[in-house]
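All protein chains of the complex are present and in place, except for one that has been dropped.
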Amino acid sequence: MNAIKIPKPGHVNEATQTDLSQTDLSKIELSQTVGNIYADNAKMSIRNADIYYGDKQAIDNISLDLAKNQVTALIGPSGCGKSTFLRSLNRMNDTIDICKITGQFTLDGEDIYAKNLDPVLLRARVGMVFQKPNPFPKSIYENVAYGARIHGLTNNKAELDEIVETSLQKAGLFNEVKDRLNDPGTGLSGGQQQRLCIARTIAVSPEVILMDEPASALDPIATAIIEELIDELKEKYTIAIVTHSMQQAARVSQHTAYFHMGKLVEMGKTEDIFTRPSHKLTENYITGRFG
Amino acid sequence: MTNTTTESTDTPSGFTKNLHLNKHISRRFNEELEQVRTLVMEMGALVEQQVNDGLTAVLNADTKLAVKVIERDHEVNTMELEIDEYCTQILARRQPAASDLRLIVSVLKSITDLERMGDESVKFGRNAIKLAKGNFAEEEGSRPLVELRHLGKHVSETLNKALTAYAQMDVEAALEIIKNDNIVDEEFDNISRLLVTKMMENPREIKNALRVTWCARALERISDHTTNLCEYIIYLVEGKDVRHATIEQIKASMSN
Partner (left out) sequence: MTKHNITKSKKNLPVKESNSTTFSTTERVSLGLKKRHRKEKRFKRVGLSAVLFGFLLVVILLGDITSKALPAFHQHWVKLDVNYQASWLDISESSSLGLKNEALTEQLNKANYRNVLRKSLYEMFPEVSGRKDKRSLTKLLSSNAEFTLKDNLLASPQLFDKKTQVWVRLDDDVDSYLKEEFAEGEAGLRINQNQAQWLAKLTSSENVESRFNISFFTSSDSREPELAGIKGALMGTLLTMFVTLLLSFPLGVAGALYLEEFAPKNRLTDFIEININNLAAVPSIVFGLLGLAVIINLFGLPRSAPLVGGIVLTLMTLPTIIIASRAAIKAVPPSIREAATGLGASKMQVTFSHVLPQAMPGIITGAIIGVAQALGETAPLLMIGMVAFIVDVPTSIVDSATVLPVQIFLWADSPERAFLAKTSAAILVLLTLLLIINLTATMLRSKFEKR
């Protein structure tokens, strides 16, 4: 996987001109992504990524950029590899023995799979929020303070307090929990728990936040709050979000990538993907058609 | 879009085929979209009927037909409201995206234009009644009416083509109609000039001449609405907004 050509930003793939009406679905050639995978200001760049679980290929030759300070949504049917791909961005797949990853993954031009790069350091820079709210069975304070503590980000208690407070504030949770910081985090409501998890991630001051279906277990109100939060967070962080809800992708993201059976079918601006997708498979997926 | 005709043999209509309206996982959604389409086509047919009848009433000084046209306008209005409501329901319940969204948006816009065409037809009816009272048709089997008939025929045919294109999602046909929009403008200018001359020659006929001008004006408006319909077809099929663009710009954007 050496000598990958990274074309100039702004270049548009040839395959954009796929004609919707004449496409025979069985003959769709998926090897090439439709649309624009490049960002002017890429925080992370992935080129020719292949991910295998044992003999099974989960991700097939995917290349894309995550634009800095923007939200990139990864959508696609279940089992299309979007979560696998997301997890490869902070090497969460390292813990799985049979998982094999090739390709070039860069964060600010730095190879994140380089031998001399400690995944612990990477995960401090690329945080992750999971599908199910998973606060530690500890107090709210401890939940937020944990990351800062293990990385030794603070010198004294006052600094730690400061980090906990600002993180909770950024996650829009501070006012709700300020009087019960010592209560267990698991006692909060689902939406609050998820915001606690986001606060916990923010507390480490990452550059990129990966979100794996962060609102799928929440009710619409909690979902709306999380979405609003994502919108605010993008001012400071680069965000990649996997979601099953097309509406959510449409609401929160600036770029959308459609995955299908381990391949990146189409990527482009969200406004285009949801009104005029170029690829028949994308169209079928977002309009609820069977292909 | 040459394949449209060949493909339409195995499916009921090109409309359905092109947008794969019958391929939703939700069969109910298929039916709803199909229903919207049917309603729009019905409304289109009704409006076309109104335009033709109105025109005939003017040209033949047929008061009876004119009254009928005026009375039937509320049907057009009712249909607009009905389709409007239907589309709102689909938007609220289905949150359509991509081609489905474009379909609903284009339908919402199309029915406004169709309703306006219906209003223009009412103008035909009113003027027909007044013209019949003024014995305009009898006095002058004259050039203005010939010209009006000519323009009317062209506009009516264009509207028919546009509705067919709408039914078949025929982008080529729609583009053709947009391209020929200026023909109607020229014809309208001709009639206006003719009538101004008439009015100067014979001031007694100013009233009637003005009425004919208004009819011509109505035809010109109908033509504009027809062009709009064609623009919606392009938006619906290609996802490109071609309003307020020159034909060259449209073609350039579509080949992109």
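Worth pointing out:
Note that the chains are named A and B in the order they appear, and that numbering of residues resets to 1 at the start of each chain.
Everything below uses one rule, namely that a residue touches a chain if its C-beta (ideal position, glycine included) is under 8 Å from a C-beta of that chain, and two chains touch if they have at least 3 such contacts.
Since this is a predicted model, take the numbers as computed values, not measurements.
Across the complete structure, the visible chains that the omitted chain touches are A. Taking the complete complex into account, A:Asn90 is the one of A:Asn36, A:Asn61, A:Asn90 or A:Thr106 that touches the chain left out.
Set against the missing chain, the residues A:Gly103, A:Gly127 or A:Gly288 yield one that touches it, A:Gly127.
Residues 90, 92, 95, 97, 120-124, 127-130, 132, 134-138, 146-147, 150-151, 197, 200-201, 204 are the ones on chain A that touch the missing chain.
One rule holds in what follows: only the chains that are shown with their structure count from here on.
Centroids built from CA atoms put chain B at 48 Å from chain A. Put simply, chain B touches chain A in their complex at residues 1, 3, 18, 20, 23-26, 29, 95-102, 238-240. Those residues of chain A that touch chain B in the complex are listed here as 20-22, 246-247, 250, 274-277, 282-284, 286-290.
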